Every structure is written in C-alpha cells, then in structure tokens.
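The other protein chains are all here in position, but one chain of the complex has been omitted.
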C-alpha cells in the first residue's frame, strides 16, 4: 500500500446468528455487497461492528473470516478498543497475523482518563502492537473526549497514522484539520455520515460512515463529489443521506443505530439481524418503520 | 453460609509488580492484613481492584490466588463487569470453580443501555452464570445509572441476591432501602466509605469501602457502631474516615483513588504500588502528600 | 436574633392566581399553616418558590406580603439568585427594607463560572448588599457545582453566614461539615428532605426542605429526633418522608416538584395551584396520583 489511506472505509456490522455466532454466510454476502460499492477499505469491530460487546472468540472469528474473504482487495482496519490494554494488544496481534492494515483504538472506557493519561495510553499501546494505529474519538461511548490538542500531539508519535473523529464536533474537527493540513502520512476520517460532505470539502481524507453498510455507493459518490467540489451533487447526496439516516432514530437508546442497520440489511436479504446480547431484534412495529425508510431510498 | 451477606466487604486492590504481573507475595500479605481487621467478606476485581482494566490472564490469576489464600475463611465476591457478556460469563465460571461466593456485575460500559435493556442484561446474565449475582451501580464509570425502580425490580429476579450502590446518591439509596426493608434474602451495600455510617443507620447491610484496604478495623468499627446506633462513636469514626479519604484527592483524574490506596499500602510495607497500564505510580511530590495524610491517621 | 439560624426553614412556594399574580389570600393561609408547624424560619423565592422565574414585580410583592404577614415571628430568608448581579442587589435591598433576616444566592446561572470566578462573585455580592448572605448550592439548576473547598473558603468571608446544600451529594456535605464543625457563626443547612435526618445526625444545623410546605411538623419532628439521636423515631419519620416524596415523581421534568407541592396544597384547600408561566397545572390524571399519595400520609 502506497501513501496514506483515503476514501470510504465502512465500519462493517458484525452479522450474528440467532444464537449469537458469526453468521459467516451473511458476512461474506455483506462484504461482497460493500466491496461492490467501490469502497476504499473496511473497518471491523468498531462501534457499529459491536466490537467491544462481542466476546474474544467472536472478535477473533470476525477478524479471520473478514480477512479471508476480502483477501487483500482493500485494506482492513481492526478495532481493538478494550477496557484492558492487554486485550487490545492481543486483538492487534490476531489482526496482524491475519493481514490487517492497521488497528483502531478508542480510549479505554472504564476509568475516565485525563489528557496526559490518554497520551500515555496511546504512546504505550502503539509500542506494544505490531500494527500501525488509528486513534478513534468516540466520546458518547467512552465518556472521554480527545480534544484537538491531544490529537495534534499524538499525530507526531511514530506508528500512529490516522484519526477517526466520531465526536460530532465539527469545531474540533476543523482545529485538527487546520493543524495537520498537508500531512502526507496521516489520515483524517470523519465518523458521522451526515458530516462527510463538509469534512472532505475542508480537507478530510474520507469517512468511516455506518450507512455505507447499506448503500456503499452513496458514500463513495459523496466522497468523490466533495473531492471535486461539486456542490449541487453534494447537496443532492446530502438529502439522500439524511433520508437514510432516519433509520437511526427508530427505537430508542444508543443500540438503535446498530439495530436499525442490521434490520435493514436483513430486510434487504443480505444478512441476519441479531445484535449482540442482551440486545433484541426490532419488533414488527419498528420493522415497519424501517421498511418505510427503505422505501424512500434509492437502494430499495 | 447461612443467611444473607452482611458487614464490611472490602474491594481489594490488585497488587501488581513493576512489569504488571500479580504481586503474589504482596497479595498474600494484604489479604492477611485485611482479614485481621475482622472483615466479613472480600470483593476482588471491582473498580478499586481495577478489574475491568486488567487483562483476562491477570483476572484469572487474581481469582485463583485470592481464593487459595483465603481458603474459605470469609466469602469472596468476584467482579465480572465487562463490556461483553460472554467475558462476564467466563469470569463467573472461573470464580465458581475457585469457590467464590458470588459474582458482582456493573452494567456493561460501552454502549449506554436504556432501562429495559439493563433489566434484560441482568436477567440474561444471571441465567448464564453458575453463581448468585450482586448488582453493582457505578455510574461514574459505566455512564449508566441504575435508578431505584430498576433495582427494586431486579431484586425480584431469582439468583440476584444483593446490590452495591456506588452512585453516591443517598436519595436514591433511601428509596431502595425503604422499598426492600425486611428482605432477609437480599443484601444492600453502600460503596462510598464516607456514607457507611448513615447507610447502616438507615438499614443497609454493610459497606464495600475502598478505605478498608488500609484500615479494615476502622470500617468494621463503624459498621458495628452504626448497628448499635452509637452516635458519639459514629461521629468520631466519621472524622477519621474523612481524614483518611484525603488520600483520594491527591493527584487528579479518576485513577487517583487506586493510586492513592496503592501508594499508601506500599509505604505501609504491605504490597507493591503499581497500577495497571497505562497508569503510573505517584511521583515523589505526591508520595509526600500521601505520607502526610498517613501521619495523621491512627493506622500509622 | 441571637446565635446562628438553626432548624427547619421551609422554602415557601409562591401561590399564584390563574392570571399569575400573587394569590395573597392563599399566601397568608399557607404562611399560617407552615408557622403552626413550629418551623424556625422561612425561605422565600428559592427554587421551590420559583424565584428566578417570577418577574421583578412578583418577586417584590412576594417579599412585601410575606414579611408583612409573618411580622417578625420567625426570621425570613429571601432568595436573590439572578443571572445579573445588579438584579440580585436590587432584590436584597427590597428584602432589607422589608425586614428580612438574610439573603440567599445560588451562583449566577447563565455563564458557567469557574471556581475563582465563583469566589469573586460571592465576595463582590456580599459587599454590595445590605443583608448577611447564605450560599446556595443548586447544581441541577445552575449547572455549576460549588465544591467543598469553595464553601470552606467562602465561610471565612465577612457577611457570609450560612450555606444551603441542595447538591444531593452527602459526600461533599460531610467534607463541609467536617471542616466547619464548631463554627458558632455559620449555619449549614441541607436541601433534599430525604437527607435531613442523617445531615442533622452528623452535625448540620437544619434543613430547607420543600416538603415542609405540606407537612411542616413532620420535618420539625425529624429535626428534633435527629438532635436527640432518637434512631427508631428517625427511621419512622424517614419512611413518612419517603412516602410524601412520591409527590415529586408525578409528571416529568424538573418543574414537577413545584407542580406536585402546589397541586397537593390546592387539594388540601390551602392555596391556588398555578405554577409560573409557561408551566401548567397538573391534569386530572396527575391530580389523582397526587390524591393517592396524600391519602397515604398522616396529614390527610
């Protein structure tokens, strides 16, 4: 792989069977569906991938199956976020053995670390793992917000090669973009899909957008439109993204995003719909709302 | 064991060597020190025990060593809190094999669960583990606060035998106490040590108080004084607890409580002072503050 | 008045007519009802008194009417919390002219002040007003939590004669109590009524408890029982307080406490039930829940 990673790197959901094993057939179908959309990489075991709530065995299986299926067609990033650093290291080693391109780590999410502790955490982690590392800012899950100053400092650490910002704060994101502009060896990705257009317009390298599980081509199109500053097309695609995003507001609680995507993929015939324990699949009422959202989209 | 668990059940810290292995000699010394204080049980791998930030191997070792050393002298509770339920189940199985009395689980701490999801979580978990379960409310770490209505409902679930409240909200605690008064098969423990006296005065069964690592007898005395409504003695002990608690405000960030206790235990010659990665031991300046606090206490 | 203020100082609700004027007849009846319960002072225009959401004219009228009716029988504290210090000063001057005993100020609640700014705020305010000042910690409304260190420092400022803690944190309250024990010129009051018993047991001077609008005698009894360390009576009264407190959980949102008390007082025939704009009175369904709670109390 030459140069830094750029483009659309979907955070792949983890298809699970009813008894919460990896739905291997569904996973293969999903991966082919996403790859056919022209994406530039894949990110497994992130938040959308339910990484932290899967047990060790399922995480390992998910890494092996994905790497085998993709077989080098695009780079694979593997989420190694854990409360315990030893477990993150173990996951990174498995990812490395299976040919992953990089590891992605959110701050540890039990104790709430102060900024110097966060810097220490990432400096120690990157020394202990055999893969280059992306920093993953996900304050709604980890309670800890990595502020621009921390990211800018960590971007100097050897082995740290990128940043994924899911904080939702474009104000912070602009500070990072503005400070790291021109870095040819550091990738800056935006998480929330409704912010992809503006992020790329202002210099981001791409997006790790959950909605790309459902319509990878839509996000690849947005990435390309933003790269050529095609505003009319960007506005058109933004409206489509907003329509699709209504999936995330069906149901309540933070698990709804995963449930919404999984339910839609099941309705589209791609893979099974089960979230990890103790979450349940959507009931009929919610499924009907998912159907309604899908009916309004160009993928259906 | 007859009747429900009552009394002082210290959340034992996990002594670690410089290279972050279990400090087995230190652990033995610490356990004997705590037991000599007259405590009624032990709780390992809780927050004070850094359970969630230790890796699987260290957690397993800590269970084995503790159970072997204690050898049935008091009941042992084992923290099984994890982001993934499968990992909690694995820990509970290890605890069971080693003779633990019960398991203790905080809400999963990656996704933020809604109340019905929390109820589901505990109902599913208790069915999957071979030990009776204590619910552990620790919102500052898990972001999720178990409200009284949820606790009162979960107290009806077979296999759930107790509650540890570290929320710091005496208002919520009173609601639980008031609703579950007289339950001979359900234990209610308070976490924050400065609230032990009033909690027991109003009907709590005991405390899981971090400071009991340093001075187990102080907390056993408070428990006994509260049980006999000896207010002058309670006020005297409360002042001593407040003096000792100053240890927790040395340093910054939520890791300071663990660092403060470990540093004090090292200065007292009981065990090593290393916290789990990436946390550091206190520097000389902070150690001197620890020395000053210790000098003011009856244990020194 | 000799010595510091002690005992039960109810935060009096502000009875309003349907067109949101002071319900003067209702106010007189309410004041006589509360005074008959044996309270030691009155606090008007606090949170329960909806002080900050009443306009200037209503605040002025409430001060005048209350002071005239009470006519020196007990000391009157007047809430002067405002976003603008000039308005707090104006209120304190009105209170002074009408014979109030002291002013009570929460931190200004628009900008979020840092600790040194809060210290400055209170030092400046107390110099500008003609009345002694009580500090009022009410983080759920002001977003700013006064930590023990700030209170302990402000307790040294001439003119600041007391503290009312509505933070709900008994941990912080113990730190303040422990540091200011024995101060014969500084009053420490607890806000949340379910914490009155333990607060007084550990040395607090009394309570500013909203429920005393409905049953002043209950809280006076708890204060006296705690002062003589009568634990069986304290536990009995605590249960009654917990039953009464169910009023606060009818309806939703933070306005429910005021609505619940006003609705109950209206049902008891004491005064009108209207909250300040834009809040509405309870609907029939919620009124029935209030009736049910009342039916279970010794006042009904």
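We call the chains A, B and C, going by the order they appear; numbering starts again at 1 in every chain.
In the analysis below, contacts are C-beta pairs under 8 Å (C-beta built on N, C-alpha and C of every residue); 3 or more make two chains touch, one makes a residue touch a chain.
Worth saying up front: this structure is predicted, and the values here are computed from it rather than measured.
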{"item": "Displayed chains contacted by the hidden chain, counting the whole assembly", "value": "A, C"}
{"item": "Hidden-chain contact residue, picked from the options A:156, A:185, A:239 or A:296", "value": "A:239"}
{"item": "Touch criterion as defined above, residue of A:96, A:128, A:174 or A:287 at the omitted chain", "value": "A:174"}
{"item": "Residue, one of C:40, C:90 or C:291, that touches the chain absent here", "value": "C:90"}
{"item": "Residue, one of C:70, C:113, C:176 or C:294, that touches the chain absent here", "value": "C:113"}
{"item": "Residues of subunit C (touch criterion as defined above) contacting the omitted chain", "value": "47, 52-58, 81-87, 90, 108-114, 117, 120-121, 123-125, 140-143, 252-255, 276-280"}
{"item": "Subunit A residues touching the omitted chain (full complex)", "value": "168-171, 174-175, 178, 192, 194-195, 197-198, 201-203, 229, 231, 234-235, 238-239, 242"}
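We adopt the following convention: only the chains that are shown with their structure count from here on.
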{"item": "Graph class of chain-chain contacts, one of line, ring, star, complete, other", "value": "line"}
{"item": "Per Cα centroids, the chain farthest from subunit A", "value": "C"}
{"item": "Subunit A-subunit B separation of Cα centroids, rounded to whole Å", "value": "35"}
{"item": "Touching two or more other chains - residues of subunit C", "value": "none"}
